[in-house]
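Submitted below is the structure of interest, expressed as structure tokens.
The block that comes next holds chain A.
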Amino acid sequence: MNQGRRRGFLNALLMLLITLAIASPIAAGAEGAAPAEIKIGHLHAASGPYASISMPVYDTLKLWVDQQNAAGGAFVKAFNKKIPLKLISYDDQSNPGTAAILINQLITQDKVDLLVCDSGSVLTAVAVPIAREHKMFLFDPTGTGAAFFSKDNPYIALLADPVSTVWPRYLWEFLKSDAAALGLKRVAILYATNDFTGTQASAIRAALKEAGSPSEIVFDQGVPTSTSNYSVLIDNIAATNPDIVLELGYVGNDIAFLRNLQDQDHKFKAVFTLYPGIETNVLMKNVGAQGLAGVFTYVTALGLTLKPEIGMTVEELRAAFEKAYGGGGVEFGWNAIAGHVTGLVIGETLAHADSLSQADLRQAVFGLSGKLKTLVGTFELREDGAQIGELTPIGQFGPDGKLAVVYPHEFATAKPKINAP
Partner candidate 1 sequence: MPRAARDFLRVGVPVVLLFALLPLFYQNELLLFNFVLFLILTQGLNAVYGFTGYLPFGYVGFFGAGAYGFALAVMHLAAPPLLALLLAGLAGVVLGLILTPLLRLSGAYFAIANLAAAQMVYQIIANPALADITKGPYGVSLASVFAPRASYAVALVILAFVLGLVAWLRHGRFGLALQAMRDDPVSAAMAGIPVLRGRVVAWLLSALIAGLAGGVFAWHISVFYPETAFDISISIFAIVFTLFGGAATLTGPIAGVLVLYGLYNVIGISVPQYFQLIYGALIVGLVLFLPRGFASLLSRRGIDVP
Partner candidate 2 sequence: MPADLLRAEGLAAGYGKVRVLWGAGLTVGAGESVVLLGPNGAGKTTLLKVLLGLMPAWAGRVSLEGEEITTWPSDRRVRRGLAYMSEIGVFTALSIAENLAIGGQFSPPARLRRRLDELYAVFPDLAARRGALAGSLSGGQRKMLGIAKALAGAPRLLIMDEPSAGLSPLFVGQVIGILRRFHATGLALLIAEQNVKFLDLAERVFTLEGGRVGFSGSVAELHADNALHRAYFGLGA
């Protein structure tokens, strides 16, 4: 009986040791000499709720790495030569606990040179303290949560999205100026109660309530992010007789909202939603040009066609993406661009860092601030690592499905129009 128990326990122990042995990678190369490859550690979510924002980032980051390697690798200033890149990307299945372990695995076992976390705030959150603990500089592609950034944490920079408190700045400016001038004064805010859109709603709410604001909030409610039908909500909003409806949610929320809107008699004078300008392909496929006509949204690189000083233009990236992943069920959109921008920042960092030490990497990244002009605009970091460049203007879809910038005036290509009530 004792023997059996001991045997069972020893077996279990053996299993664990095998586990650990397999999990441990072969030790990294010697210090000093140029490494054979630069290891970029990354997480993605191939399944689960965050897959749809995570996979495009992964795809274009991988694309960028492949392109660099095809050209002989990325130029690394520290060794003054091109070195091939190796992307190690694990699947966290949208599970934060697993993401935490895998981030740690990248740091402690794979001993990656650069660390890139997964997309979205929930999966980014777990990486922030771990990176900090291990004094690894965290390249954060799209995790915009305001709580990640503090002056006492030098180990993070947000690369490809503005921090969520800053993101809606043009929106509230637009509401208080041009929109109000058009008579869009009664504002309804419907937001999904998650970190991303909840924070945006708070920022907008605060701005619209400032003294002297011409806008009046007539409806302000949160709904669970899982909300997938808006018919009754639309009816309720209509009852408050707003001039403009802001619906702030994830892709799925926006699709459901805009589809329900088409199905109903209520036609608001103006509607703003987040994602038509962020994941335009997805929205176009799911809602259609007719459903998007007249809708206000954020304009990202997709609509701006800025001339990048580095990397591809939107159209070049789109073409490369379609060639590599077309038909694979991952749509080209803002998150795909974010992956590319992440790659560009990494490339520039390697090209400018004096060594591969995390401190030098950080210095190089912050050195790019205000100088790097990519297809999403100017890369600009606040001192706590939050992204404050790359602002997203306000645009409006025309009846032909074309997105025109309407605010701010320096980018504007058209004037905002109101639907016939």
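Per the selection procedure, all candidates are chains of the complex that A comes from, given by their letters.
Here is the rule we use: a residue touches a chain if its C-beta (ideal position, glycine included) is under 8 Å from a C-beta of that chain, and two chains touch if they have at least 3 such contacts; residues count from 1.
Because the structure is predicted, anything quoted here is derived from the model rather than measured.
Trainee: Any idea which of 1 or 2 touches chain A in this complex?
Mentor: Here, the candidate touching chain A is 1.
Trainee: Help me check something: in the complex, which residues belonging to chain A touch candidate 1?
Mentor: 1, 4-5, 8-9, 11-13, 15-16, 18-20, 22-24, 46-47, 89-91, 93, 95-98, 100-105, 108-109, 121-122, 125-126, 128-130, 133, 145-148, 150, 152-153, 193-195, 198-199, 222, 224-225
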